[in-house]
Every structure is written in C-alpha cells, then in structure tokens.
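I'd like to ask you about the structure that follows.
Shown here: the complex without one of its protein chains, the others still in place.
Every chain is named by a letter (A, B, C, D and E) in the order it is written, and numbering of its residues begins at 1.
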Amino acid sequence: MRGLTRCIDAALDEDIGSGDITTDAIIAESLAAAGVVRVKEDAVVAGLPVAEQVFHRVDPGIRMTCSVHDGDRVRKGTIIARVSGRASSILIAERTALNFLMRMSGIATVTRRYLQELRGTGVVLLDTRKTAPGLRMTDKYAVRAGGGTNHRFGLFDGILIKDNHIKAAGSVASAVRSIRGVRPYQKIEIEVKNKEELREAIRAGADIVLLDNMDPGMLKESLSIARGKILTEVSGNITLENIRAVAGAGPDFISTGAITHSAKAIDISMKLTNLYKKERP
Amino acid sequence: MRGLTRCIDAALDEDIGSGDITTDAIIAESLAAAGVVRVKEDAVVAGLPVAEQVFHRVDPGIRMTCSVHDGDRVRKGTIIARVSGRASSILIAERTALNFLMRMSGIATVTRRYLQELRGTGVVLLDTRKTAPGLRMTDKYAVRAGGGTNHRFGLFDGILIKDNHIKAAGSVASAVRSIRGVRPYQKIEIEVKNKEELREAIRAGADIVLLDNMDPGMLKESLSIARGKILTEVSGNITLENIRAVAGAGPDFISTGAITHSAKAIDISMKLTNLYKKERP
Amino acid sequence: MRGLTRCIDAALDEDIGSGDITTDAIIAESLAAAGVVRVKEDAVVAGLPVAEQVFHRVDPGIRMTCSVHDGDRVRKGTIIARVSGRASSILIAERTALNFLMRMSGIATVTRRYLQELRGTGVVLLDTRKTAPGLRMTDKYAVRAGGGTNHRFGLFDGILIKDNHIKAAGSVASAVRSIRGVRPYQKIEIEVKNKEELREAIRAGADIVLLDNMDPGMLKESLSIARGKILTEVSGNITLENIRAVAGAGPDFISTGAITHSAKAIDISMKLTNLYKKERP
Amino acid sequence: MRGLTRCIDAALDEDIGSGDITTDAIIAESLAAAGVVRVKEDAVVAGLPVAEQVFHRVDPGIRMTCSVHDGDRVRKGTIIARVSGRASSILIAERTALNFLMRMSGIATVTRRYLQELRGTGVVLLDTRKTAPGLRMTDKYAVRAGGGTNHRFGLFDGILIKDNHIKAAGSVASAVRSIRGVRPYQKIEIEVKNKEELREAIRAGADIVLLDNMDPGMLKESLSIARGKILTEVSGNITLENIRAVAGAGPDFISTGAITHSAKAIDISMKLTNLYKKERP
Amino acid sequence: MRGLTRCIDAALDEDIGSGDITTDAIIAESLAAAGVVRVKEDAVVAGLPVAEQVFHRVDPGIRMTCSVHDGDRVRKGTIIARVSGRASSILIAERTALNFLMRMSGIATVTRRYLQELRGTGVVLLDTRKTAPGLRMTDKYAVRAGGGTNHRFGLFDGILIKDNHIKAAGSVASAVRSIRGVRPYQKIEIEVKNKEELREAIRAGADIVLLDNMDPGMLKESLSIARGKILTEVSGNITLENIRAVAGAGPDFISTGAITHSAKAIDISMKLTNLYKKERP
Partner (left out) sequence: MRGLTRCIDAALDEDIGSGDITTDAIIAESLAAAGVVRVKEDAVVAGLPVAEQVFHRVDPGIRMTCSVHDGDRVRKGTIIARVSGRASSILIAERTALNFLMRMSGIATVTRRYLQELRGTGVVLLDTRKTAPGLRMTDKYAVRAGGGTNHRFGLFDGILIKDNHIKAAGSVASAVRSIRGVRPYQKIEIEVKNKEELREAIRAGADIVLLDNMDPGMLKESLSIARGKILTEVSGNITLENIRAVAGAGPDFISTGAITHSAKAIDISMKLTNLYKKERP
C-alpha cells in the first residue's frame, strides 16, 4: 500500500510527539519484551500488515509474527499475533498499532455481516468515499478484507455524475456527452432521480446508474427498466435489516457508507508476557 | 488548532489526487453556487471550523456561514451552515468537509449522551488515546465540543505508569520515584490492579490512580481507600448502561475509548440550492 | 491543478537554493520593473497560468497580465504576457517561469501539428505516460492545450492489461475476468498482439484494445475485425509522416509518446522594459 | 546525487498514486520475474543508477545489473541492464525508470554529438539553466555523462551579471565592484553586449564575459579583444550546424540550452523474459 | 530521539545543497578513509549518537565507534570516536556532525559547571525554552547529558501561568481554577511577583510557583512562606557566580536559559589518519 508510510507516520507523530515521557523515564534501553495481541470479541481481522509496519517505523528490530491472516474470522480470545523486541519500542508503538487494528477489524467485521445478508443474491457490496479523513486507503483495504468491493478511491479515478453536474450541463445527455469527449476510456456512472432521467441515461450510453434514496416502488420499477440495458447501483439508508430486501429487487451493486464511517471498533489488546534484559542467552 | 492544515491536506489529497475528473469535465470555471449543510438526525454539532478550513484549502474564495456553534444541540433537519462560491470548488471539497463534520458530530453527540448519564454526580468524563489514527486532534476537539474533558493528548504530555512499567521498575514505589526525578513538574498517574498496589501508590506520592477493569466489589473498596488521598480514574467496559452505576461508586474521573473509536457518524448532507454564472448582477 | 504548488516549489528550490547571489548583491529591494514575455518562433502557447503561479510563489506582489490564452496559436515575436513588480523577484523567478512556458508550449505546438494531420479523420489523438518525471500534470495539461486528449494519468486511474499481465493470468479471458471482479465500474483496455487475442478480448467483454507496433497489414485486418465490437487504440512509431496513413485504417484512438518525451521547446524570452524606484509617482 | 530521492518519489507518486489497479488485480504477490532493458536506437546511455534507485524505491528486493556504464556509446538493440525480482514491483516501477533513462540518454546522446563537432578545438561545451523544471540535477548529470561540462547549477552557486543587473547598478564597473565586496571568493561572469562594455568588464576585473547572440563579425572582434585578458563564453542559437564555426572564433566556452530543453528521448524498452512463482527451486 | 532525523536532514541539506563540489571533483568513489574525532579542550561530551546518525544519513556504510559516552568528562586531546568508511561520505558529513557535537558538548559542559556549584544543596537545576530555534530536542538532551533536569519541552506539555495570563483571568485564583477544569491531570505552575500573589497561589492549590527576578530579600521571604506548602522555582539572572547563593535560600528548582542560549561551543575536530582504495585486502 503506497502512501501508507505517510499515514502511519502522521499517527505516530501525533501520539509520540516529543517522546514517551513515562517509558523514557522508566524502561531501560536494554530491556526486551515479548507479547501477544488478542481479540476480545468475535471478529474478522484486518490490518495486521499495517500494525507490523507501525512497529517497524518505531523500531525495525521489533518482530511481529501473525497467526491469522487479514480476512480471517476469529473467536473472542484468539491470539492473532506475537510481538517481540526492545520493550520500550513495543510500548511506544502499541497504542498506534492497536488503533489501526481495532478500526480496520471493525470495518472488516461489519462488512462481512452485510455480505452474509447478501449471500446467494449475486449482488455486489460496494463501499463509498465516506471514510475517516486521511484513512481512505486503510478503510478501503479493510472493506476488501471483509469481502466487500471498492467503489472509486476518490474523485480522480472514477466518473460519477451527480444531480448538480446534470443541472450545470443542462441535461443528462449533455453531461454524458461532454465527459465522454475528454475521458473516452472510462466508464460513466450517473445518478438519476426518476424514470425519465434513467431512460435518458440509457439512451445517452452511460455505463452505470446510481439510484439513491428511491422508495421501494420506484426502485423496483427503475431496476426493471434498467435490466439488461445498464448496470445499476443502489444506495441510501442501507441497513443490516433492509439490505436483503433491497437486494431482492435485483440491482447489480448496493453501496453503503456505514461500513466505514460508523463501524464499531473491535476490542483488541496487547499484553507483554515477558520482560528481560536483551543480552540474556 | 495547529497541525490541522496537514491533516486536512492529507484528507483532500487522498480524495482529489490528480483531479476531480467528473467536475473538471462538466462544471465551467465561471459557474457559482450556493448551498446548505443540513443534519439529517438529532445531533450535537462539531467540526464547523474544520469544514470551513477544508473549503478554504480548496478555494479561499468559498464562503461558509454557520448558523449554529460547535457544541450546540440541533434537531433533525436543521441547516447548520450555508456555503457559497465557485461551484466546482464546492463540489470538490464537499465530501471531505462532510466526512469531518459527520465524524466529529458523531463523537460530540455520543459524548453528550454519556454526560447526561453523569449529570449530578460530579464525575468528570475523560477520553483516551483510542482515536482514529491521524485524527487525534479533531477527535479530542469533538469530545470537548460534546462537553467531555481531554485526558493526555499523547505519550509526550502526561505520565501514565502501566503494569509493564511497574514490572520493569520492580515496584510501584520505584517506578514513581524514578520518574519524579526526571519529570518533577508533572503529575504522576499510575494504573494499579489491586489494593496493595493502590496503597503503595498513595504512599509513593502518586497524584492519580487508574483503576482499570476492576469488578464492582474491588472497585468500590479501592475507591474508598483512595478517597481524600489520591485522585481516581476508572476505566474498562464503560457503557451508556453502566456508567451511572460506576459513577455512583464515587471516582473523580471515568474514561472511555468508545466515544472516539466507535462513535456512529451523524448523517449530514450538503445540497446546492443555486447554480449561476459568476458574473450575474 | 492540485499538486502544482509542490511541482513549482521543487523547480524554484533547485534553481534558487540558498539565494540568487547576483541579484541579492546588485538589485536594491526598492527597485521595481516591468517587462514583456515574447515568443521567438511560431507556436501554440501553453503554461501561462503555471508561469503566473511561479511568479506568485516567489513574490505574491508580482502582476502578470496575459494577452493570449493557453491553446492560442501565435506568431513569432508576439508578446504573450506582461509582468510587473519588484525587480529582484522578477529576475529570480524568470528562468523557472520560462522553463515551464518553453516546455509546455513545445508540447502544445507539436500536439497541434499532429492534430492537423488527423483533420477530418474523426480519430482521437491520445498522449501516454511517457512524460518527463515529475511533470505528468503539466505535460498532460499542455497536450490538452494543444488539442489532444489525455489517456490515463497514471497506473491508478485506468486499466491497461499488457502482455505480461496476460501471461501471468494465463489467458486474455482470465485476465479480463479477474480484474472485472474487483474493478466492476471501470473500462478495461487490453493490449493484444494478434487476431486470436483480439477475438478473445472481444468475447471476454473488454472495452478497448490496444494494437501496438502492428505491421500495416495486420493492423488493417485487426481493425476490421474490431469495428463495431470494441474500441481500438493504435500505438507504436507514430510520426508526423505516417499518422495520417494510420488514421486511414480507421482506429478510434492513436496514441504517441513523442509529443511529450521529445517535444522541442519553444524559444520564449523575457525582457525588462522598465526599471525604477518603487515609490515613483 | 543528494536530493535525488525526492525527485524520484515525486515521479513515482504521480504515476502510481493510490495504486496500480491493473497489476494489483492480476499479478499475484508470489510471482517473480526477470527482464531486460534494451535501447532501440544508437545512443549514449545515461541514468542507469537513477533507474536502479527507482526500482529500489518501489521495492528494495529488485535487483538491477547493468552491462554498460553511463556515458557508454551503445548500438541499437544493446541490452543495457537486466532486472529481476517481484513481478508486480517491476511492472509498477517500469515506466518511471524508463522515463528517466530515455530522457537522460537523450541528453547524453545529443551532448556527445555537439562534442564531436568541437573535437580538436579546445573549446569547452557548457550547459545552461534551461532544464526541465524539477530535473536540474538529472539533466545536468546527463550532460556530464555525454561529456559536457556543467555551468552553474542555479542562482546560488555562480555569479552572472546580466544586462538588467548592469542597468540597475548604473555601469559595468559598479556592478562588478558591488558584488565583489560581498562575494570576494567567487568568480564574476558578466554578459556584455558591445565592445565598450567588454573593455569596461576587463578593466573592472571581471573573470569571464558572456557574449550572447552577437553577430559573427562582432563576436570575432570581441574575442580578439578579450584574448588573454579574460575568459570568454559564447551563447545564442548554437546548433550542430554552426557550432564548429563559432568554435573557430576561439572562445573558451560555448553554452547551449538545446541539449537539455529540446533533447529527443532515446527509445528504451523493458521486456520480461521470465515469469515464475517466487518459491521455485 | 523521535524527530531527530528531520533536524539532521535540515542541517545536512543547508550544508550540502546540490552537492560538495570540491569533494565530488577530487575524491574518487573508491577511496576509503579512517579518522579520529578529538576534543581540543576539557569538556563534558554530548551528541555522539547524533553525530553517528549524521554520518549514517549521508552514508549508511560509515562506521563510527565511540570511546566515551555522552555525559563523560574528558581531557583536552582525548579521542572520543573513530570513523571509517567511504572517504567522500566522511568529508561531506564531517562539518555537520562536528557542529552538533561542538554545540551539544558546549551545553553539557556548562551545565556540569553549574551543577558543581549546586553540589550538596539538594537544589535541582532546570533548563528553559530559550534554546536555539529548531534544536529544542538536542539542546535539552545535552542538558541532561550534563546532569541537568529538563523543564517542559514546549507550550504543549506543561502549564506555566505567567503574569499576562493572570491579568487576563482577573486573578491568580481564577487563572488556576479555569485551567484545572480543563487539564485536571497536570501540575500547575504559576509565576508570582509578590507575596500576595504567592499566598493566593498556595490557597488556589497551585503545585509550583515561579519566582522570577526577585531581589534577594523578597526571594528569601517568599521561599520561607512557600516552604512545605508549594514547590518553588527561582529564575532570572542566574550566573555561575551567584547560583550557590541563590540555592542557599532554599528553593526546589533553579532554572537558567544561559546554559542553552549562550553556551560556548567546545572545540572538536576530525582528522583522517588513513586514505586508501576500498578494495585493499
């Protein structure tokens, strides 16, 4: 994951600043430690390679060995990794490493829950750009670890024409036309708010329509118009309770921001099991 | 908030990258717009000055006028700010500005809920270092907006001796002693796991004890030993359901990571109400 | 153009370093100047807003007024901009501003020449990723100013399956399939080296084929197979001499790296016409 | 080359951005590859260590072995380097590495051509500050690889008094005098536009004169005045056709921007010859 | 020391810039060297690990072996370290490494002198924020190496209420009260200028008082009021001549800016003792 170093360093900088005053004062440089990282509740794990990089940015001498992989489902109490190295370095890196692991596992876990609801429907679950500011890359990685599919990463790698773009362009057709001229090699997704716009989008040759916040009746009708003519994405107030019903209407994709912006963190802790002078045999 | 610019730029960079391909292709530079920012559910608002800075980093010509203040409680549907300026700039900044607002208002809202449970108890609600990586500053700001009190910002500005520090130092007393020598002008907080350590901490002259994950019986006993002799902070599995009971045992502080690591985002949206050529009279 | 500031600062840093020792020693701070920027040969101009930003990064007090727009064709000797402000600032910024203008106008001019050859053919001229390292954004902007169309900006915003990807995937079909699963909302371009691969790409549902370095016979045949079934891009040894012939074969796109990696710079110079004490009446 | 890392990272960032979506989707992490880098036309090679650093910044595990050195003349078809390592890393770094190699070899090749024209004249060929923005260091390195000599790197490490400096100072003599006072340990070069200024420069004790854009008659006369009294640099519209004639007039140095700002890139390509599972025996 | 890399890189950048033109021209890459670092006057050494990092940032292949430790007192002429590796790298890093060593040893040496004056008094010597801009971390480290104790690192990790804060708050009591509410877990230091303010500070529950620039009479009286009730720090015009007398009045801490802002550098030099082709046996 390119760019991850900057993201990790920002997190370490804000936590460590001018130094860990407690550890610096008490823990001798010569002290080594070994510890375990354990989940405190059932979870789908995500972020192990990120946590490992956190430890390495603090001290390349720390060793982290994982006993599970990102995307694995684990039971409460499972040891997911072991860490060893200089005690002071481990203590300094601990919180930042866990903060990544807890957030990313939280996202992976809730994503997996949504996917269970979609089982057998053939509908693809997409994330959105509603990620924590600065954490787009790790949030989207966690969605993949949970089994979800990433929508565009940002404004730069995917076209999504929204209602203000249509208003500014004058019509669905002219919006589609003007972007195809300058981005001929990219798919065009367009948000439509009624059947007229949907039909216009199909005629204009758009590739995907976004049906956002439509009531069930209009959604059903729209999907039946679109079927076979254009790909369809549905979004808006998707919950664990209603996603299976929405999927039943037969869209190609359902997208939801909740799996990233409101995922409950998984409780994960680190415990040192050993503390010893480095030069011991 | 010093350092905020870096944090905002990182968020904008990951979203905008090499450019907003949809807006660049469709929205003319000469188009201006006005819009409203609205909360879609009851909330305590936080992050308005951050959102304003997001808009300004993208385009210093955008104007944002707030109709409420951070920390205000608002009803579903309330317009909390109005935005005007170049249409393309507003569209490009929109998602990042909302992502900050939604997360920060989520934190402020849940913090306020916890505080309602503490009403009348005199107990102070503290946050922790369990914030989203890279967002320590805005997460902690949102806690304050919700009425909470910030614990240390990082490892650099507060002493907290944990069980591994004690183990490394040999005893509670020697841990306290060795840090007081090098940091004589800072308060010393120490985590204790039983009554013996608590008594030793008091004798050693520590300023605050942290009682983490104690069962109700031991917690009550510990607090009665500590009363009048040392400040007390309680943490571990604090929920909206149990916080009032914990407060009843009489600690000085209760701290919880859930208000930052697991806050549900508040649904907030922006809608352009106007789209016009900039040179209109 | 987001990111442009970093690019301009890097250019100014490498030229100015610890300071302009000649100007610092001779030109008084109180001296003001006015000057003209003139092209010394026929050209399509590009880079005026970049040059303006260069001057502003050195000194926000410099004023630059353009008499033409990017994309305009101008005759040798035309004054394209006037600059005024602190004399020392103008002298310090001059070389970097001109270096951008000369390179970008060179790219726009040669792009326009290629487009003249394509007149009436309906074929779209694309650039490539063969830009000067660090100048992707301004090189591609200059292509647009010359009338060309940008292919993908980088590896991040467009799919292009090349022969090694096919080899690794096992077949054209499996390469297309595996990427469609994780990037369902993006067009798939694939490079094919013969008619079998071309037919397989069509069957697999790829969106665009790249026909690179094919001999005229095979190219013609391939294009007739593809027509109406898939978009086609031709590349490889495209020159001003042969591009019209290639276009005659009827592809949708022709791409060439030469317009960016080997464009001859346009000779552009700045001359101060006035040098006076800033406080003159 | 200090500062090179920043320059390489900027180039990689603009190409890779949030990730290589094609390679990430198709090429397994466990796949290894070996390949060859080959020039497609006669050339003087430059940039091999830069290309190697590009590969290493992407993945320290990539190995690049060069079969020629920078500055070597090679025939069309020559393999100049072999690369091996993780297949995905090689594919991700390929374009950026080649972009450096192609540009730098282009500069070295044209520089060598100019030098061939100067053979036997004793005149030194200098470059200028007319380099691609952000590439001063690699452009000047390529000039050296081609056999040329670097003029000053920027405004910070060499004095060059131009006509506006003279105008501001009042006279050649006062310009020379005022800079010698503050930079007593540096050589003073001054651009003169006629014989009077040349004589004044000699009297004032300048070290080098720059004779820019003089017609052949005046140039010859100026050089004969200067001979033995001051070093001479000639510039302005130097081409492969006229450089030998200019050299015949007997200057110490001839400088030209064309070798950096308008060098045609050398066609260089990379081909993977092998693709295999990393754990193969 | 986190953040040290940035500080070292800034120092190397300003010294090396676009390259060491002397060394690049004369010293072959294949030349190796060995040298010694020697103090030219009696000193307390500080900065050896910093110097080592300077060498490593320039060239990870340089080896530095220290024969003393930071904080050691050494005699004039002592060899404190040996350096070996590529000759050009050593020469390029030399000045920056020595500049750190000379400054830091200067600070450690004068700190030790002050501490000798305090011997037997039980008074703790504190530094201040009066450090060289950008060198807070290394200046404070050098104070510790000399045996001194660090006061707060910056505005972020310690409370110090000064007279303007009191004025703004209205009174000593209200200043103390308002900060305790938001920073309940940090010690409160307050500067008082007379006995009334001192008594108010004690009543308000402040933890430490700063007595700045008091005349000996008032200082003595103030200290006797404070004794046993509040910790005391004395500052203002502390010199080697008067510090013992001030200590005699019985404060807990004495702080002085002179040990950082006006420390005389220790003369330290590096001499290459060996220069040889790297491939020698």
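Following the convention adopted for this analysis, a contact is a pair of C-beta atoms (placed from the backbone, for glycine too) under 8 Å apart; a residue touches a chain by one contact, two chains touch by 3 or more.
Quick caveat: nothing in here was measured; it's all calculated off a predicted structure.
Engineer: In the intact complex, which of the depicted chains does the undisplayed chain touch?
Structural biologist: A, B, C, D, E
Engineer: Sort through E:165, E:220, E:244 or E:278 and give me the one touching the missing partner chain.
Structural biologist: E:165
Engineer: Which is it among E:175, E:198, E:211 or E:247 that touches the chain not included here?
Structural biologist: E:175
Engineer: Where does subunit D touch the missing chain, residue by residue?
Structural biologist: Within subunit D, the residues that touch the unshown chain are 124, 149-153, 156-158, 181-182, 184-187, 189, 207-208, 231, 252-253.
Engineer: Please identify, in ascending order, the residues of subunit A that touch the omitted chain?
Structural biologist: 14, 17-18
Engineer: Residue-wise, where is subunit E in contact with the chain that is not depicted?
Structural biologist: Residues touching the hidden chain, for subunit E, are 3, 6-8, 10-11, 14-28, 31, 33, 87, 91-92, 95-96, 98-100, 102-103, 106, 129-138, 153-162, 164-165, 167-169, 175, 178-179, 181-183, 186, 257, 261-265, 272, 275.
Here is the rule we use: only the chains that are shown with their structure count from here on.
Engineer: Under the document's definition of touching, what chains do subunit A and subunit D have as common neighbours?
Structural biologist: B, C, E
Engineer: Quick one: how many steps at least from subunit B to subunit E, stepping chain to touching chain?
Structural biologist: The fewest touching-chain steps linking subunit B to subunit E number 1.
Engineer: Would you mind telling me which chain pair, A-E or B-D, is linked by more contacting C-beta pairs?
Structural biologist: It is A-E, judged by the count of C-beta pairs in contact.
Engineer: On a C-alpha centroid basis, what's the spacing between subunit C and subunit E, in Å?
Structural biologist: Centres of subunit C and subunit E (C-alpha means) sit 52 Å apart.
Engineer: Measuring centre to centre with CA averages, how many angstrom lie between subunit A and subunit C?
Structural biologist: 34
Engineer: What is the distance, in whole Å, between the centres of subunit D and subunit E, each centre taken as the mean of its C-alpha atoms?
Structural biologist: Chain centroid spacing, subunit D to subunit E, equals 45 Å.
Engineer: For subunit D, write out the residues touching at least two other chains, lowest number first.
Structural biologist: Counting only residues that touch two or more other chains, subunit D contributes 3, 14, 16-19, 21, 136-137, 153-154, 156-157.
Engineer: Take each protein chain as a node, join two nodes whenever their chains touch, and name the resulting shape: line, ring, star, complete or other.
Structural biologist: Chain contacts: complete, every pair touches.
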